[in-house]
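Structure in structure tokens, see below.
Then we have subunit A:
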Amino acid sequence: MSGAPILSAFRQALGEAWAGGAGALLPLGFFAGTTVLVPLGVGTEPATLRAIGPGILWVSLALSSLVTLERVFQADTEDGALDLWLQTGAPAAAIAAAKTFAHWLTAGLPLALLSPMLLLMFQARASGALLENMGLYAIGGIAFYFWGGVGAALSATVRRGGLLISLIALPLYVPTAIFGALAMGDGPSSASAPLFLAATTLFALAAAPFAMGAALRLAAD
Partner candidate 1 sequence: MLSVFESNSTFIWASYAVGLVLIGGAIATAWFKSRNAKAELIRIEARIQDQKRR
Partner candidate 2 sequence: MFSWFANPHRFVKLSDWLVPACYVLAAVGILWGLWQGLWIVPKDDYQGGDIMRVMFIHVPAAWLAMASYLGMAVMSFVWFIWRHEVADIAAKAIAPLGATWTALCLATGAIWGKPTWGTWWQWDDARMMSVLFMFFLFLGYMALRAAMDTRQKAARAGAILAMVGALNVPLIKFSVDLFTSLHQDASVITAEGPKMAAVYLWPLLISSFGHTLLFAALVMTFMRAEIWTRRAAQLRARLMTGD
């Protein structure tokens, strides 16, 4: 078996993400939109905003991953592409991982890149920490996308599966959200939290593809 089918699945998912409507603009708009709604709800006190900003961004990142993942596998089951991918001889887990990674790249990573700007709007002080946070959002986003991908694959055949994905995936987002928030806080564990965050992401990368693969085989059944 060669890696050609996996690479092709990755390439198709990239093309699909860019071609589907506005590409990365859609999740970016959602991310920015949900984020800027918060100061309107909780008030504009600079100290408050500075304290909650990083956490709000984690929540927005989680939500926008759910919104973008809803269609990933659903479209594949509807147009028959999933049947073709599952017959390439490549492991279903690898196909699923390639597609999910492509979606993180087109939707998750841009959100991380946008984060310094949003944090500045939340009264964060301009410093190198903003770039560190950008890295943390990028790493944590991978875990969000992979666990969210499990929810998306499991509900690929369910009509209006978006709510189901959220219910399934949100408990799995907890460790990432917690370590992410701790890493950006100034508590005693803010030094070790980034390592835990990275470990959580590695765990997601190792475990989630198998669940996604099994779920995709089920979706095609």
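How these were chosen: all candidates are chains of the complex that A comes from, given by their letters.
Quick notes on this structure:
To be clear about the criterion, a contact is a pair of C-beta atoms (placed from the backbone, for glycine too) under 8 Å apart; a residue touches a chain by one contact, two chains touch by 3 or more; residues count from 1.
Note that this is a predicted model, so its numbers are computed, not measured.
Every option in 1 or 2 comes from this complex, but the candidate touching subunit A is 2.
Of all residues in subunit A, only 147, 150, 154-155, 157-158, 161, 164, 167-168, 170-172, 174-175, 178-179, 181-182, 185, 187-189, 193, 196, 200, 203, 207-208, 211, 214-215, 218, 221 touch candidate 2 in the complex they form.
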